[in-house]
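Structure, as structure tokens:
One protein chain omitted, others in place.
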Amino acid sequence: MTTQVTVWNEHVHEQEDEAVAEIYPEGIHGALADGLADDGVAVRTATLHDPEHGLDRSTLAETDVLVWWSHCANDDVSDAVADRVVERVQNGMGFIALHSGKNSKPFKQLMGTSCGIKYRHGGELERVWVVDPGHPITDGLDEYFEIPATEMYGEPYDVPEPDRTVFTSWFEGGEVFRSGVCYRRGRGRIFAFRPGHEAYPIFHQPEVKRVVSNAVAWATPTEGATTREGSVDPIESIEET
Amino acid sequence: MTTQVTVWNEHVHEQEDEAVAEIYPEGIHGALADGLADDGVAVRTATLHDPEHGLDRSTLAETDVLVWWSHCANDDVSDAVADRVVERVQNGMGFIALHSGKNSKPFKQLMGTSCGIKYRHGGELERVWVVDPGHPITDGLDEYFEIPATEMYGEPYDVPEPDRTVFTSWFEGGEVFRSGVCYRRGRGRIFAFRPGHEAYPIFHQPEVKRVVSNAVAWATPTEGATTREGSVDPIESIEET
Amino acid sequence: MTTQVTVWNEHVHEQEDEAVAEIYPEGIHGALADGLADDGVAVRTATLHDPEHGLDRSTLAETDVLVWWSHCANDDVSDAVADRVVERVQNGMGFIALHSGKNSKPFKQLMGTSCGIKYRHGGELERVWVVDPGHPITDGLDEYFEIPATEMYGEPYDVPEPDRTVFTSWFEGGEVFRSGVCYRRGRGRIFAFRPGHEAYPIFHQPEVKRVVSNAVAWATPTEGATTREGSVDPIESIEET
Partner (left out) sequence: MTTQVTVWNEHVHEQEDEAVAEIYPEGIHGALADGLADDGVAVRTATLHDPEHGLDRSTLAETDVLVWWSHCANDDVSDAVADRVVERVQNGMGFIALHSGKNSKPFKQLMGTSCGIKYRHGGELERVWVVDPGHPITDGLDEYFEIPATEMYGEPYDVPEPDRTVFTSWFEGGEVFRSGVCYRRGRGRIFAFRPGHEAYPIFHQPEVKRVVSNAVAWATPTEGATTREGSVDPIESIEET
């Protein structure tokens, strides 16, 4: 069955900042959807400005993997939609948090931590190193790739100890950062990927596109086991006490 | 410096159910505080019925480890207090969730999962096995201990993969459960311990007291490193681009 | 490309014990190979008695997933072959250790622990509970399955904290055991599955076959990233000191 991907973007910078609009004329969501076009998956897009941010119950129910980009409007996402996304992840939907998507309500609720970092604007070199070359999210990559100019994120990154740390970045200004980290919550696979500041054409880079494609494949739900919750009868006979 | 422990109990069953009141005449919090009396820690208690549930900012700031028992009144804890507890854990306070404390707002927020289980009332034998005998929470225990009659909790237990699984229970009725699991969120150490249903004198058992004492010692904050968040200057010189 | 599976069995009990031979007339390896027949993978078998135990370099190089059953002859596997298997796992080959395969030289070398347990012969009921229903090794299973009569394995199981604990067993005699645990070493995925004592027709059970099939699919190597080891030149210019 074809994997159903929803690419969500707050879509604010592109409308407010001409420089960003030039880099992403179809929006960051458009660039991301374009990057997935050859992967044999079905892609739809949604933004903050759609009714229910484009994440109504039926859309989420049909979504296998939600790719999420957000930054300045993290607080504008409604609590109801955030809760709905979290619940859908727990039930199996994959969730790919890009860049400041780490500060989104759903990601923070899934982590249970502040997700705090240090950062620096201005543009500097980032070298993204593969630290887990056996992980499928690294398929087809070389041992590192470079982002010529970007915002810096620095450690400590206040997230739970990752299930797997896939990438770690070196920054020109002297910091390091765990740029690709994997989690599971309930049945849902979660990947947070650092790159993607709006002021640079990062989602046009082939290596970054490859990581997002790989992450979508990795986060696609699998069947799993049937389970029951709540009050149950005993399987074995219980002695009267 | 003396470890400051706050024992929190919703304190509802003991006031509404005479059978529970007989088992815990000083409340479950009283029994828990009593169990910690010889540990060289300072213990205070607080309940749902206190102003701000007894968990005002200054109490939390002074608390090194919060021991939490709750069950029927999980929804009656205010969101503000729950958020405050979560934030304090992220800043280093230990958090010991007992029994249905796994369904409390703070624990669920720290986990990012539903914490769902299957369960059965009626009273049956639970055998709590040590599966991580090198863990300090097991100090002084034998390889298992038994709880003669208790509510059952059964897998799957919807929590993130634990940092360490310390105990796993065998139930007379045929189920198993990861009865002691460890996490860290931010600087705070978290331990969830299954036993403790209000209808049985479980917190009077020496092995259970020992586990709670060990968990308090384990969850006590350590100094750690100084860190900075937010915008920072580069350490290395950055090339103009 | 078709996944290449090698099923390895020491093949001693079947030749020495008529009762085992009746249960597994084609050997345990034959039953395991048969269980994989409809999975679209290519299966070969090898045993202790083959030259180099059937695990010469070229066979291992062509093997994507090695399924390993062993028990009484764990010490008879040559160190050279064990080392070769370990190295091949580190380079990406999946490794499925069945039953006392946990005591095999390769598995113990990959774990770095004693893999000690408690056990009991005689035949008793085992109920294998799914504790990670989102894991692909559980695909298509119900929340538990039963093995009517088997040898018991009991905790503590001296293995490293698993990456994922997939199954936990309940035993009639009162013990519990982490019956399905996942690891990675280098690029290789490793799954240890407890059931499979030779005296019972366990590998004829549909649920057990399903687990082995799922584990083979899960452990199949993925492409990953290109990496380099050893002495390297700097990427950035280094100041003379």
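So that you can tell them apart, the chains are marked A, B and C in the order they are listed, and the count of residues begins at 1 in each.
By definition in this document, a residue touches a chain if its C-beta (ideal position, glycine included) is under 8 Å from a C-beta of that chain, and two chains touch if they have at least 3 such contacts.
Please read all numbers here as calculations on a predicted model, not as lab measurements.
Enquirer: Considering the complete complex, identify which of C:E10, C:D132, C:E175 or C:E198 is in touch with the unshown chain.
Expert: C:E175
Enquirer: Using the touch definition up top, pick the residue from B:E18, B:D38, B:D79 or B:D142 that touches the left-out chain.
Expert: B:D142
Enquirer: Taking the full complex into account, find the residue in A:E155, A:E207 or A:E223 that is in contact with the omitted chain.
Expert: Missing-chain contact among the listed residues: A:E155.
Enquirer: Can you name the residues of chain C that touch the chain not displayed here?
Expert: Within chain C, the residues touching the omitted chain are 86, 90, 109-114, 116-125, 148-149, 152, 154, 156, 158, 160-161, 163, 172-175, 183-186, 227-236, 238-239, 241.
Enquirer: So which bits of chain A touch the chain we can't see?
Expert: Here the touching residues of chain A are 127, 129-133, 143, 154-157, 161, 163-165, 168-171, 174-176, 178.
Enquirer: By the contact criterion defined above, which parts of chain B meet the unshown chain? Give residue numbers in ascending order.
Expert: Interface with the chain not displayed, on the chain B side: 92, 127, 130, 133-136, 138-143, 163, 184, 186-188, 222-228, 235.
In this text, only the chains that are shown with their structure count from here on.
Enquirer: Give a one-word verdict, same or different, on whether chain A and chain C use largely identical residue numbers at their interface, taking over half shared as same.
Expert: same
Enquirer: Give the rotation angle, in degrees and rounded to the nearest 5, that superposes the C-alpha atoms of chain A onto those of its identical copy chain B.
Expert: Roughly 180 degrees of rotation.
Enquirer: Between chain B and chain C, what's the gap in Å when you average each chain's C-alpha atoms?
Expert: 36
Enquirer: I'd like to verify one number: the distance from the centre of chain A to the centre of chain C, where each centre is the average of its C-alpha atoms, in whole angstrom.
Expert: Chain centres of chain A and chain C, defined by C-alpha means, are spaced 33 Å apart.
Enquirer: Scan chain B for residues touching two or more other chains and write them down.
Expert: Chain B, residues with two or more chain partners: 154, 156, 161, 163, 174-175.
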